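Structure in structure tokens, see below.
With one protein chain withheld, the remaining protein chains of the complex are depicted in position.
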Amino acid sequence: MSAISMDRRNNLWEVTSRTIVYAAIGAALYGILLVAQLPIPGSTVSVRPAFAIVPFFGYAFGPIVGFFTGFVGNAIGDQISGWGALTSWNWSIANGLVGLIAGLAPLYLQRWVNGSTRDRAIGGAIAGVIAVLIGFLFVFTDNILQGLDIATIFSTLYVPVVVGDLIGTIILVPILVYAWEPVKAQLGR
Amino acid sequence: MNIAPRYLGRGSWLARRDPRVLILVVFFFIFTVLQIWDARLVFGLLIISVIYYRTAAIPWAQIRRNWTVVFLFIGMLVTVNMLVAGGNVEAMPEGEPDVLFYFPLLGTPISAQSVSLAVTQFLRYLAMATIGFPVAFAIAPSDFGVAFRRLGVPEKFAFGIDLTFRFLPSLSADFQSTVDAQRIRGFDWSAGATGFLTRVRRSTPVIVPTVVNAIAGAEDTIDAMDLRGFGTGRRTWLRLLVYDREDWLVLGFFVALLVAATLGGFLGTSDELWTPQFLIDIAQG
Partner (left out) sequence: MVVASGASGEPRPETAPPLVEVEHLSYRYRRAAEPAIRDVSLAVHPGEVVLVAGPSGCGKSTLIRAINGLIPHAYSGELAGAVLVEGRLTTELKLRDIARTVGTVLQDPAKQIVGSMVESELAFGPENFGVPREEIAERIREVASQAGIEALLGRETAALSGGERQLLAMAAILMMRPRLFVVDEPLANLDPATAERLLTLLRALADEGSAIVIVEHRVEEALALAPDRVLYLDEGRTRYLGSVDGFLDVADPSAVRLPFAVVAKRAAMAPAEPDSSRGAEPAVKGPAPADAAPRLEFRGVTAAIGGTQILRGVDARLGPAEVVAVLGPNGSGKTTLFRTAMRLLDITGGSILVDGVSHAGRRTAELATEFGYVFQSPSQMLFARTVEDELLFGPRNLGRDPATFDELVADSLRRTALHELDDIRSRPPLALSFGQQKRLALAIALALRPETLILDEPSAGQDHRTAEAFMREVLAIPGLRSLYLVTHDVDLALTHADRILLFREGRVVADGPPKVVIADTARWTACNLRSTSLMEANKAWGPAAGPFLDADTLARRLAAQRPTARSGPGREAEGVDC
């Protein structure tokens, strides 16, 4: 393994003040927008444009920020809406996995991640799609936890959520990448 | 729009418990319920969860809406599960179900067993939700970080939870002013957009500025944390959490419940679906 990829690996999992602040901001934003857009506590079954924040934060700031944004953000959304942060903990994990997988994009989408702004925007959408499809598989744990049938979970939970969130992801993640890149360049650290 | 956790149970008996108790109880209880399919026992668990819930003294008037939504949501899921899947669940007893009728269009057999299953699922879901509610209303928001820290979550992430609560009010105010700024430009974000795509596209004028400004504004907060030594060594937490006798009693009770449920599954029939005889009688005419 080359020194460069070792470096990248370390960066991906490094936890600094920056990681924690971005993670907390991502989670707070996701929680706020969940509640602002969707007054149905606990329900994950709807179109949630805010969901794009999860793959975006993962993709832009790494798997740890992504996981925290999805996991804590979903729990906070449940908490504020009154459902209780932990009641649907497996759904929070599913959300977290989406952010995590999107954050691993440098491992499976090097070409896009290291390309132009346009490439990075497209890469964000691809990573988001992969992350949503895989991450939400975790909701099949409702089979054990709630005794729901696999077919029920698939048709009433997985498919509607995944379809809704894929649309949000494909449209909004590239827009967010485009909006963020010039600002990032200005921060100049 | 008020986006903030509502600490409605403040001062109640349950709110005076160590916050770790409320968190642990959710997990003990969920894993207890998981193992029980006998509706009579599930009903017992529901009673326990309601008693527990009552000790949080959450004013009913302020969370009536939350409960309505819970009932609708659970009812919807359980009904769909019954109609679509007709009870193809491993918990179903062996043998032929006693069919009451066939559901029109789908042709799903609705049996004494699948109805019992739906009712049991409903009660199980309800019991879990009831145990989970106090986490939302009877833990001080500022206690979450330290509670999770003491439950073994790494220090930086535990503090990240506190920081998330810290950002909620300021970011939701920023979000609100972005919504206002766009309203002035003739954009009413909350106006009913129906289609999938429209709704997503229409959210960009509020989501993009909110997200980008929040991230760009993070620099000072990051500096403020670095300048005060965040993450450079083992930290102390000002808030001291100690289990008292009542905390131990609550924990002991729910652990006992979990143990009993586990044994009941091995030794007895608590993990098997119970179908009331009268339903079978109806099916058999």
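In this document, chain identifiers A and B correspond to the written order of the chains, with residue numbering beginning at 1 in each.
As a working rule, contacts are C-beta pairs under 8 Å (C-beta built on N, C-alpha and C of every residue); 3 or more make two chains touch, one makes a residue touch a chain.
As the structure is a prediction and not an experimental result, all values here were calculated from the model.
Participant: Going by the touch rule given at the top, which residues of chain A touch the chain that is not shown?
Facilitator: The list for chain A reads 178-179, 182-183, 185-186, 188-189.
Participant: In the complete complex, which positions of chain B touch the hidden chain?
Facilitator: 2, 141-142, 162-163, 165-166, 169-170, 174, 177-178, 180-187, 204-205, 208-210, 212-213, 216-217, 220-240
In this text, only the chains that are shown with their structure count from here on.
Participant: At what distance in angstrom does the C-alpha mean of chain B lie from that of chain A?
Facilitator: 20
Participant: Which residues, counting only chain B, touch chain A once they are in their complex?
Facilitator: Result: residues 1, 3-6, 23, 26-27, 30, 34, 37, 63, 66, 69-70, 73, 77, 80-81, 84-85, 87-89, 91, 117, 120-121, 124-125, 128-129, 131-137, 144, 156-157, 159-161, 163-168, 171-172, 175, 196-197, 199-201, 203-204, 207-208, 210-212, 214-216, 218-219, 221-222, 225-226, 230-231 of chain B touch chain A.
Participant: In the complex formed with chain B, which residues of chain A make contact?
Facilitator: Going by the criterion above, the answer is residues 15-25, 27-29, 31-33, 35-37, 40-43, 47, 49-50, 52-53, 56, 68, 72-73, 76, 78-87, 144-149, 151-152, 155-156, 164, 167-168, 171-172, 175-176, 179-180, 183, 187.
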